[in-house]
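Below: one structure in structure tokens.
Here the complex is missing one protein chain, while the rest keep their positions.
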């Protein structure tokens, strides 16, 4: 796509791909296995939203605001605090105002709308009201029960075309040289697709739990994960907490690591003195002397954009397929881009030394995890996992059974997973990732003792312990079975008290007879001889 | 109680109930089992506080301040920053000051004091000094070694009668239709009572640990858990952190969930621009475009008060007794009140859809927990818990033994609890509650993978694993015992090397004799025949 193309041309091309089921739109390949719940309509509105049939009226632009000021004042209040309410406020900003950059953005928005035929040539955009996003840009009225929509990224993208194009470009950026990941993933642009094509997500009968996962995997569908509606505050989206709603927790604790890094403590202690209303590209000039999620991850070779995956190397989780290819140019180029990012505030030597520490540290964790994987797989191959032969139900379709699989973090029945498999599932899907994320975000406790390394070794200890005990137990069972079998296949079997008593009696009788026989023989013999 | 009653009438009635041992005052039904430690006097001053005998003087109002400016300057400094220091500052607030509402409150305080005979009709209240709270309202002097008191809620309530009445009304609000909880609980108003009537709390020999629990369970006794002395800052009490001292951690992680919800990140990113000195009821007008603990939990049908339990449904922990009755009008009315709360900022459809997601999600977690409960109870019934028959001491009185009981989180000896019971105790008392709190506070990671569902399944995996292994072990022991028994009841027992050797010898002899006998028989036979 030519960067100089008409806005409409670009927008139409983006939208076509955005809604293409072949390219990630829709319910995905497991569509037949799951159904939306009522709340799903807010997670993927273009698929599931239907206007409520409780409000039966056609409302004008002003009626929307008036009525909702009464029934949902919080919305209107937030919108009132947004730039959308009165765009003339932007036009009137003095050129030396840090927010003056918005004047250019506004002109661009108008250009986009005009190219799309949604704004007359000589009419300035006055406001973006409820009706523009929730019915149609520039609409004068809408039928509440019929026309109401919840905006997806394409709706925002009609005005904010550059940002839309940037975020959609993530699909092209991630073209893994050794097919470590499907094209375009992992990314914000395809995160709903990734969610619904996860077998266990589609398989789970507990849809209210499953849709909890979806609550973060909606960047594909919406811009409001980062840009909270309806204020769409630049400050809010610029601060690390914007990312923290999703980027936290047992398997991607980026926020926690950042907060405990030097980077984060500078944000915590000095952040209040920064002017957060400027674009991230201008943040240093605005007094920001520390990095945020945004300042590192939205940057690439000195330019900032909504494509956040241009420097992705280790992706979601460390794997041999990545570790073994880090010297491939695709990865080396990205590493170079990171060095450039870090050297905003550090020397190139420092950046190189740290990135080497990070890569080596991740590889060390990966080795530990891969060793444990072998132990689990061997236990499974040997049929030695507790209950493996007697009580291991298969997970629901379309999920398939596997030792230590991802599904075992979200489904359990009988002895699937066994406790030791669950240890391993947490090891690869949580501890190894925390190890990597701690290293990547420079939180020492995150890869040494609190999370990461020490926890990986705890898993190793537990897994090896289970391995030893399960094998000893199996040997014990075999020994015992042998003993039992021996007595069963032998002339007499002693496996019940009755048999034991009979045997005792028989033994006594037999011995008595034997002794008697010997005695009589011996008694006779001398007499025979005499 | 008539809302139009004289302040004195209302106050006297409240105070009578407040100090009534039949209605929750005092050491509780387990009083004989525990004794206070020195620090207990600060946790329940009306029961345990005695003035120190180190300062033997009668001090005037001014002497209190003067002396403590030297010996505990922090107190005096905090008090100096409070509204209590100079009430004329309130009287002089211009009407358009956001804190002008305090003028009405002050007039009300004066009305209360006059009704109680503690302030003359035509004398304005000038200040609330050390002596007013720590000796008696309006006192001119006090004997430090005799008159000194630490204020309880009734002391604060003499001035702040409305707030006192509101918080005490929690006792009446919680009248559970199916007796899910004792009347008035769980609530701030009876939280000390709930604490001292917990058997393991009274039973624990480690009083310094037990009084750690009490440190939060003092809202019944004091207002300072939320309103930190001696500044009593409105801002401090209005912010979520005020609640976080108690509402955090493994079995009630509300604060953590809030911080990682969209609600919390708006507080974190935009909270600095809010004027926190206004009452919570006016917060939106003061620029607050996000909810806090206070704005949702102090609200009921549009009114704000210190009764925080009017919308309580799931209480402290999800149980079948609640899950099975959610369609009872008592619960449905509360759900309706929640929809009204949420629709301040969300549509009614959204609120309903989310509350349904929450309820269903909680029930899904509850099913998993109840299944595990059966496994634990069956293991206990079958006597198969490790050490159950050989090394399971009873907990100290008044606690009583039970598999997976609450006491097992705070007491352990020998094999009580067994490891698998402890798993279950954490499952129902921690993970299930975190699952619920994550859902209730809209933190996706809180009910899907970091806490909640995935952790409940980990418990399931571990409990089922233990179940399988303990039963296999029991079977193995039984098999082995059978084998041993067989050999013991048989003619010879081989359970010691000595016996084995004897048997070996005996076998050889016997065989020798038998062979000899046969041989002699056979030798003889031919000769006989010949």
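Read from first to last, the chains carry the letters A and B; within each, the first residue is number 1.
One rule holds in what follows: a contact is a pair of C-beta atoms (placed from the backbone, for glycine too) under 8 Å apart; a residue touches a chain by one contact, two chains touch by 3 or more.
Note that this is a predicted model, so its numbers are computed, not measured.
When the whole complex is considered, the residue among B:81, B:123 or B:321 that touches the unshown chain is B:81. Considering the complete assembly, chain A touches the hidden chain via residues 260-262, 265-266, 268-270, 272, 284, 287, 289, 343-350, 352-354, 356-358, 360-361, 364-365, 438-439, 444-445, 447-450, 452-454, 457-458, 460-462, 464-466, 468-469, 472-473, 476, 479-480, 482-483, 485-487, 489-491, 510, 513-514, 516-517, 520-521, 524. Not every partner is drawn; the one left out touches chain B at residues 37-39, 41-42, 52, 54, 71-75, 77-78, 81, 206-209, 211-213, 215-216, 228, 231, 233, 235-236, 239, 241-242, 244-246, 248-251, 272, 386-387, 390-391, 408-412, 414-415, 417-422, 426, 473, 476-477, 480, 483-484, 487, 494-497, 499-501, 503-504, 507-508, 511, 514, 517-518, 521, 525, 528.
Note that only the chains that are shown with their structure count from here on.
Between the Cα centres of chain A and chain B there is a gap of 32 Å.
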